[in-house]
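Sharing a structure with you now.
With one protein chain held back, the other chains of the complex are shown just where they sit.
Chain lettering (A and B) follows the sequence in which the chains are written, and residue indices restart at 1 in each chain.
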Amino acid sequence: MTYVPLPERRSLRENLGNMMGATGRFVADLMREPLGRAGFIVVMLLILIAIFAPLIAPYSPTRQALGSALQAPSATHWLGTDEYGRDILSRLIWGTRITMQTILSISAIVGPVGLIIGVTAGFFGGRIDAVLMRFTDIVLSFPSLVLALAFAAAMGAGLQTAIIAISLTAWPPVARLARAEALVVRNADYVNAARLYGAGKLRLIFLYVVPMCIPSVIVRLTLNMATITLTAASLGFLGLGAQPPSPEWGAMISAGRRFMLDQWWVALMPGFAILLTSLAFNVLGDALRDVLDPRYTRK
Amino acid sequence: MDTTLSIRDLSVRFAQGSVRAVDGVSFSVSSGKIGIVGESGSGKSTLGRAIMRLLPPSASISADCMTFGEHDLLRASEKDMRKLRGSVMALIMQDPRYSLNPVLPIGRQVAETAILHKGMSRKEAGEAAAAMLERVRIRDVTRVMQSYPHQISGGMGQRVMIAAMLLARPRLVIADEPTSALDVSVRGEVLELLDDLVCADGSSLLLISHDIRMVAAFCDRIIVMYQGRIVEEVTQLRDASHPYTRALIAAMPDPRHPVRRLAVPDRAKLERG
């Protein structure tokens, strides 16, 4: 195969400028709507908090101070302390790291896997499609919590187990979506034209079909992140996620539920963090759909 | 009843652009068939929708006057317009597949207009619908009334649309490319049907199309639009004098006058003149 350069390659700076321009426009589109703006800002904040947790957190998330256990929110401990006297705000801030890590690693696995399985099924159709989609259906019927329990039994509980267990069960919706998109795109005239000039199967899939499926997959993934946040917290609550003393939000609720009636803040604060995070991803996903997938625009 | 549609200096502008999609259009129709011809972007469809007040909220309409009989279409409230649409004025659109509700049987959709605008009971409306479908020459009326839009052909779908739109005997019918989605052999039938139904009642028909020959053959008057403006109004293509109209006619291949190359309009010159 001979390499054909693009006519008059543009300078790097020009390309970069274009990319920056496109990103800027994209963010501007996202910011136009109040809800989308709110979701985007909250998610950005969460990411910043996760990155700069050591700088932001006023106290250590793990150092115990039994003398000041179960203190109500006050000027020194804004969100109060837990049963070991640890500052809840600091634990939440460090917990953001765990949550973001979980969400990003799961999305990084689920996105490509779902995309490739779905596009392959949709592009080839026929028997390949039937086999792949039945397999997807089977996986879809697995409850991720039960699978995680099995995994924990086999591999020992921990954050990695949780990530693997959730990833294994979270790709089918992405695959189904990618397949539906691929079914439409594979019959587009530009793909047919590419067949006529002899483009190979791999080239057709990765350069012609996949790029068209990516926007809706990103939207789906963002919406999925809300669900992942909840599932990860549930696993933590059951003691199958990150192990103590790491400040995992679900585990924090689980620990705080003993004091629910008298020291409500111990369980409520992490619950609120989970709510805020999953809401932010949902709202952001909705706004992304408006920007990336104009077919479903709400206006 | 006065059934004159009269429009003076109508302009339509869309929020984003400063370009006028329709720019200072004036004409009036009291009866008969009027054709509005233009290429895409000429503003012909926008004009039709502006008269029906069916433009999106981002569009701003301004005019010295836009009236239909005693109704002031410029100032009528949305509620008044809803009453007018379907009963006094009707719009027939290009593709019947998108204008019919896919989950309702044909018969009920046609009868709906009669229930809404004539206050008929469901039974009366059903009978009226059957009679109307017969008038648009649908053979097996009972079967068609029970079928769903996907079960009928495009030509039949368009006839069903016409039946639904004309059931309440509107005084003004705007047909926006009513035949473009149809095969050539059904086009003639649909046009004849419109002619029979609309003009027999002394109503007026505004036929919007890109096909200047078809419009010329069918309509009493032809209005030619270019870039939002009316460039000329003629009764016969032979009389066309504006360079744009002449260019449009010359650009169409005509089997009776074969040419080696087709004449292409000189856009730069048109824009200057």
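The working rule: a contact is a pair of C-beta atoms (placed from the backbone, for glycine too) under 8 Å apart; a residue touches a chain by one contact, two chains touch by 3 or more.
Just so we're on the same page, contacts and distances are computed from a predicted model.
The chain absent from the displayed complex carries the UniProt protein name "Glutathione import ATP-binding protein GsiA", chosen from "Protocatechuate 3,4-dioxygenase subunit alpha", "NAD(P)/FAD-dependent oxidoreductase", "Glutathione import ATP-binding protein GsiA" or "Ring-1,2-phenylacetyl-CoA epoxidase subunit PaaC". Summary of contacts with the chain left out: across B:R75, B:R238, B:R256 or B:R272, the touching residue is B:R256. In the complete complex, the residue from A:A28, A:A72, A:V131 or A:A193 that touches the missing chain is A:A193. Contact between subunit B and the unshown chain involves residues 39-40, 154, 183-185, 187-188, 210-214, 216-218, 247-248, 251-256, 258-265. For subunit A, the residues touching the chain absent from view are 1-8, 10, 188-190, 192-200, 203, 208, 211-212.
Just so it is clear, only the chains that are shown with their structure count from here on.
Separating the centre of subunit A from that of subunit B, both taken as means of CA atoms, is a distance of 50 Å.
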